[in-house]
Every structure is written in C-alpha cells, then in structure tokens.
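Contents: one structure, followed by commentary.
Omission of a single protein chain aside, the complex is shown with its protein chains in their original locations.
Read from first to last, the chains carry the letters A, B, C, D and E; within each, the first residue is number 1.
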C-alpha cells in the first residue's frame, strides 16, 4: 500500500505542478499579448478616481465653509 | 391546432384586458373615494422631510462652524 | 386529567424556578469571583471609546477648518 | 384613534365594495361575451363557449359562489362548503384587520404583515400556494416542519439582546420565573374547562396553547409545530397579537394589584457589569440547560449562540448578519409560512376561539403572577423592588419593560424603571424556553 | 463599438489558442512522462503507467477528443458524440459571448454573468456539478423545480417597484395589456409554423415559449419550469438577452408605426398620488387576482407582497432585505441554476433556434401592439397620449420606459416621457403575470 501511496504522490505532485506551470505559461503569454494589443489597459486609470474624490471632497468642504463664512459675515 | 391557438389567444387577450380594465376602473373609483374621504392624504407631506433634513444639516454645520470659530477665537 | 395538569403545573413551575434560581446563584458567585480575580475588567473601558471618538472627530473638524482657514487666507 | 378605525374601514370598503360590484358585473358581462362570441364565431361556437365556461369555472368568483362538497385544499385536507365561501372571505377580512393593526396601530408589524399576507395567499381558492410545489408550501417544509426558522430567529434575538440589565441585578430573574405561571396556570385552566366540556382540548393541545402565555413568538411557533401543528396558525396569531397588545392588556392588571405607594418605589442598586461577565453569561446559561433540562437546548442553545456571537466581540460580521440579514430573511419566510395556517379550513374551526381566549388568559395570569412575585420579593428583600417590573417577566421584549416603565412614571414621573424592568424581561425569555423544555420532556 | 468586439475576440483567443496548443503539448509531454517514469521505476512500470493512463482518461482534453456513444450526463440524460466534443466547445464559446455582452455592452449583467458562468460549469465533462449532489444541481432542486427562486425574485421586484406613475394615470395600464399580444400572437404564430412543419413544438411548448414576449425574467423562468422544463435554458437566455436588447429591437418598430407628430405629443395630466393609495394598490391588485384569476396568484401574490412590504412603510428592514440581500442571493442562485440548462445536451437541440426566433418575434409583436394601442387610445381619449409609451407596455422594466423616453426626445428634446412611460411599463409586469396565469389555468 505504501507503493500505491508513492505512486499517488508522484501523480498528485505531477498534476499540481503541470497545472500551475501551464497556468504560469498561459498567464505570461496572455500578459504579452495584452501588452501588445491593449497597451492602454495597463495605464494607471484605477489609481486616479480616489484622488479625484478626495479633491472633490476638499472642494466641497471648502465651498461649504466659504458659504458659511459668507452667511456669518452677512 | 391553430384554431385552438386562436381561441387561446382570444381568451388570453380577453382576460388580460378585462383584468387590467377592471384594475383601471377600481383604481379610478378608489382615487375618487380617497379624494373625498381622505383629502389630507394627498397633501405633499412626502416632499418636505428631505428639505427639513437638508436644512437641519445646514444648521448643524453652521452650529459646528460657529462653535469652532468661537473656540479658535477664545 | 385535571390532576395530571396540576402535577405538570407543579413540576413545570418547579423546574422554571429551580433553573432561574440556580442561574441567580451561579451569576452571583461568578460576579464575586470575577470581582476578586479580574477587578480590572469592571473598569469603565467601554464608555471611553465613544468619548475619544467624539474628541477625535472634533479635532478632525477643527483641523480641517483650520486648514481651510489657512488656505483661504493664503 | 377611533376616527382612524373608521377611516380604515372606509378605505377597506373602497376596495371591497366596488370589487364585489364589479365581480358581479364582470360575471354578467362575461356571460354576455360568451353569447356575443358564440354568434360571431359560429363555426367553433361550442368549443369556444366551452373554453370560456371552463375558464369561468376557474375564477375565484366562481369558487366563492359555488362551494362544493368534498373539495380538498392543496395539502389534501378537506374544506367545507362554508370554509370555501364565507369562510375564505372572513379570513381575508381578518388578514386585512391584521394589516390595519400592523400599519395604523404599529402592532408587531414585522410579523403581522408577513403573517397576514401569508394568510391572504392561503385563502385563494384553486391556487396551490400552500401545497407541495407552491412557494409557501415549500417555505413551510424548509423551515417550520423541521423547527429551523424559529431557531434561526432565536439566534437573531440572542444577537440583539443585551443581558446586561439582568446581570446587574440577577435576582430579578425570579420575576421572570413567576410570570411563567401564565403558562402552567393556563394549562390547568384549559384542562379543567375541557373536562367541563367548555373546550375540547387534549392534554397535549392544552399544553401547546398555554405556551402562548410565554409571550414569545419563536417559542410559540416551535412548540406549536412540535405538539399541535394543526393549531399553529391560531397560536401564532394569538401570541403575536397579544404581544402587540401588551400596552392594553397589562396596565389594568398591574394597577389593580399594586398600591400607588408600591408603584412609586424607586430602585437604586445596580452593580457594575463587566464585558467578561457578559461573555460568560450565555455559556453559563447553556451549561445549566445541559445539566438540568437538555430538552430546552435547541431554544436556549440558539439564543445563547446568538448572544455569545454578540458578546465575544471578535466576530462582529457574524453578529451583524444574525441581527440583520439572516433574521430579516427568516422573518419573511416564517411569517409567510405561519400565515399559511390562516387558511379558512385551518383557522375557522371551533378550537381557534378557545385558543384566543386561553391565550388572553395566559397573558393576564402571567402578568399578575409577575406582579405578585414582585410584591413578595419587595417584602423579603433588603433592597426595594418595584412590583411593576414583575409584569415585564412575561417577556414580550422590550414592550413589556416599556409598559412597566410607563405605568411607573404615571405615578411618579421621575421614577425610571426601564433598565430594572429589562432584567425580568429577558429572564422571561429564558423562563419560557425552560417551560417549553419541560413540555418537550413530558410529551 | 466594432473595435471593442474585435478586441474582445482577440482577448478571447489569447486565452483559447495557447490553451489549445498547450493542451496538445501537455498531452504529448504527459505521454513522454509516462515513458520516462516507466524506465525509472521499472519494478512498478505497468502499475504506474496504468495509473497515468487512467488519469489521462479523466482529463477534460480526453473527453473532448474522444466522445463516446451512450454517455450520460450527471442528470442521467444522454449526450451525443457531437454534444460531447464540439457541442461543449460551442457552448463554452456562447457563455463567453454572454460575458462579453454583459461586461462590454452592459446587457443585464446581473443575470447574464451568473447564467453564463452556470453554463460554463454545466459544460464541463465528467464533473458532476449539475447532477444530484453537485452544487448547481442542488441549487436547481432547491429553487427552480419548486418555483421558489423566481417567486423570491418577484418579491424583490415588488419591493423595488414604485407603482406611483401607474396610479397617476391608471388608464395607461391598457397599453400594458395590449403589449401582451406579443405573447398570444406568438402563440398562434408558433402553432401555425409547427403545423407547417417549420418548427416542431407542441401546443404547450409553444405557449411556454410565447411567454418570452412578456419580457419578464422571473415570469419566463416560472412558466418554463412548469410547462416546458426542457426548454428552460434557451427560454431564459432568450428572455434576458432580448430584454437587454430592448434599446436595439424597439426603436425601429416604434418609428415605423408612428408619425413624427405623434412622437412629439406632450403628455401633461398627472393626478396626485397619495401614500394611502400606493399602500392599497397591491391589495387591490391581489384581490382582483383572487377574484378573476387565482392561477396567477403565486406571481402576482409575490409581486404585491413585496410592494405591500414597501408601501406599508412600517417594515423598512424587511423591505430593504427584499430589495438587497435576498434578491441578490437568489439572483446568484437562480442564474447559476438556469445556466445549468446551457449544457450542450440541453441547448444544442433544434428547438433552441426556434425559441430564439420566436422570442424575438414575440418582443417585436408586443412592441408593435403597444404602440398601436397607444395610437388608438390617443384618438379615443380626451387627453393626449403619446403612442411611444405603448412600447413600454412589454415590461422589461425600466429599460423599455427609458427607450420610449429617448425616442421621444430624439423628436423633441423638451418632451420628457419617462414618468408617463413607467405606467404602462409596470402594468406590463402585471399583464404578463396575468397571461402566465391564463396559461396555467389552461394547461
């Protein structure tokens, strides 16, 4: 039965490695193709929105404060 | 079988129209009765709360700012 | 059958009282032991966080307002 | 408030009267149409007329107007001619009454609206909503037959309940014990009245009904589905309605049994409660349950699980889920399922009246027992105990505690009893779960 | 937009081509490995080689390359050799197309993504995902076989729908009635074409398919699971796809049937709607359903329950749960379950093409019928009615109403029809539920 287990071990580790190795290969290929055909998709569009939001928030706060200041002074 | 289908069509469209027509009649009646017996339920009470909330919010902000101003000046 | 019911009543009320009475006894004992061995767990740590939060909020608001003031003046 | 009742009945008639009228008219006009069509389409006249007639026989109006012998509902239970016609209309009226109570009066709307709507759907003739394959029937199988829904609700209740007030003054738990006399006293009364021939309940049915005195929804549904599934609908309606009516039922009893001086008693001693204590509490209660009354462990196990999830403070997201999404979803499902027992064939039976009466008695007796126990404890204990908080021992959390507070304030506006009343109030939940366990161990 | 299509197909090939290549290579290399191992471990060569070969026979590549006669899927239905090999690949391609439509085009992503993924999983050879014990199989049993999922979705829809616009102008409900001609007209067409030998649908199948013209997802799934469970996958895909394609399908028909003057008609009269009226509305509709068409009561009952929970205003937490958590969870489960019918053995059958064609016809006929009814009503009624809002009568809430608004604005940018179109739009939901009830009462 140990022999069986060893065989399963070889099979199992083999399949796990083949699977993940293939995954690596495909992901690399995919990455290269995407870099070539969709270079624009790699631009950092995802990082801008939060900045804008913060800016907008700041603007909002500024506007409210200004308004309040105005109200108080008038 | 086409005849069957045509009969079902007439029945089906008939029922759909009868149903929705009755619904229209009942809703009209209901509306008139409600207008007569519960005229107050048609007043625009639903639109005021948000206004109040906004006002309250503004008041709150004003109060906070005033307090802060006071704090800073003192 | 009434006799049965009366017996069940006595049994039932008995069990309910025994159960809750034991609960009272255990809770009292537990309280005393906790007071003795974990006196620190009875300090009002639960009431402070909100205070801190409020303070922090106020500080935040103050900081923002100060910053805005600074921005406006500069 | 009376004005509102009248208004609502008016509003109701706005719906009902024209519909009734239209139904008749539509009946006639449909008959007319049959003829019209019959002329126009001569070649297939018989076929189409027959089709229309078959359709007419499948309308609800026809079913209401032509009740038949030996009709069975979606679950295979027989429905009498009365139940098919007036019975269903009465039940539909009752569900509208439940809506009224829930919306205009604010009585336990979270339960009464789903239960009422379930009842409305259960009284639709010819539809298979409560049977196998019908959606309420499937919900019923998924969670009432196997006790799952009341248990999940109890988990949510546990996660929502703060047992702090009880821990601050544990001995008030005895008030929660006394109030369970509402259950066991009613058992004796129900059996006695059955012996006298007033009602016709078996011992087991009487026990099930008396649990309404526990003033706790999930416990009632749990016990009903175990001991007397046929009575589930009436029992649930009675339990939730009376729980909602606590502000009406309790005050007269409380005032009758106490003197103004007693009602003015101020309670002061409250010991500090630590988070560690709160966290150990559900475990303590569960261990006691294991030792003394394993039969109560599904109910108390679920309650303490929810409370332990809450007080452990390390699984906030599970606690929130128990308190919100899960209990909301299950409340909808439970309400609709329980409502299915408001079908005329289940509700309009002689037993229902008995259940409604006995349920009211149970509530009143429980209230009285709690108050009397409060008086006794006030005399025996060193610290003053306001007997009003005994009434909160029936559970009906947190309504009963608020009522105790309000009645106290009527006498002395500076006397805030709320927190003191919460102790017996939550103890009452445990007490009725224990009582339920006693029944389960007997039957 | 064309550029994006090409991009996507490119992206797709980025995945598919290398995988295909690799699959072949891996096959070879695995063969090579067998030999290598066989040399190294001589003493057990046969055993290990056999083991590897057995494993190889359990890979998906082997299953695609070596389809076999008489293979049955997880549910015991036979799968032809074509369906096992190219069939599954085609279906996987179709699910990718659904993803593309959902993501790049924004077409009903809430449904198409779960359905597409369910379809992807359903086409995996050798796996038991859609059978007994498989997770999609279990979800299917839990909610499609017994009608529960579409009903729960309908509750959510009811809780999300504001019937105010319909109450402000009830007679626009007739437009929602007319648009149901898409259903019944298609029934006749489907039967006629079956008679002519173009299709091969039974009367019952034809009826089920025609319900796609109702332009309502849950109703379609509900009817399909009752009348033609084998066609469920294609019907659901057709219904949701065409609902998503409403902005493409409807405008040409609307423009062809109306003059620019008609499209410029401004609608003005809108009566005030009270909260009381909104609250009574679901009850009114349900009572009508009970009286006239009990068979529709599961669908309309669920819809009105959700709406009553919403408009009663006293059970906000249940309303939110219906609109959010419950409908989201059920949408995921329903989508995956429906997707299981995209398995090649169920979808790649001659009927599918017929369903897709008839579904499109039904949508178009419904749109046309709504518009024509709008023209008739405009002539007969005192107040002007813009016939464009008739197209919204097919339901497909709220897309169809938005399309009506947009087509109107193309002619006159100041003409806001949105609220006026919402009336027939929501009436269309009721209309198709009534049509579904008619079918259920017949079959």
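Details
Criterion: a contact is a pair of C-beta atoms (placed from the backbone, for glycine too) under 8 Å apart; a residue touches a chain by one contact, two chains touch by 3 or more.
Every value quoted in this text rests on a predicted model; they were computed, and no experiment measured them.
Considering the complete complex, the chain that is not shown touches A, C, D, E.
Across E:124, E:203, E:357 or E:419, the single residue that touches the chain missing here is E:124. In the complete assembly, the contact with the undisplayed chain comes from D:322, out of D:166, D:322 or D:344.
Where chain A meets the omitted chain, the residues involved are 1-2, 4-6, 8-9, 11-13, 15-24, 26-28, 30-31, 34, 38, 41-42, 45-46. Although one chain is not displayed, its contacts with chain E can still be listed: residues 11, 14-16, 19, 23, 26, 55, 58-61, 63-64, 92, 96, 99, 102-103, 106, 109-110, 113-114, 117, 120-121, 124-129, 133-135, 138-139, 324-325, 328-329, 331-332, 336.
Residues of chain D that touch the chain left out of the display are 146-148, 151-152, 155, 276, 279-280, 283-284, 286-295, 297-298, 301-302, 305, 308-309, 312-315, 317-318, 320-322, 325-326, 438, 441.
Convention: only the chains that are shown with their structure count from here on.
By the document's definition of touch, common neighbours of chain D and chain E comprise B. Here the spacing of chain C and chain D, counted between their Cα centres, is 29 Å. Taking the mean of the C-alpha atoms as each chain's centre, chain A and chain E sit 31 Å apart.
Taking each chain's centre as the average of its CA atoms, chain C and chain E sit 50 Å apart. For chain E, residues touching at least two other chains, in rising order: 276, 280, 284, 288-289, 292-293, 438. Touching two or more other chains at once are residues 8, 11, 15, 18, 22, 26, 30, 34, 38, 65 of chain B.
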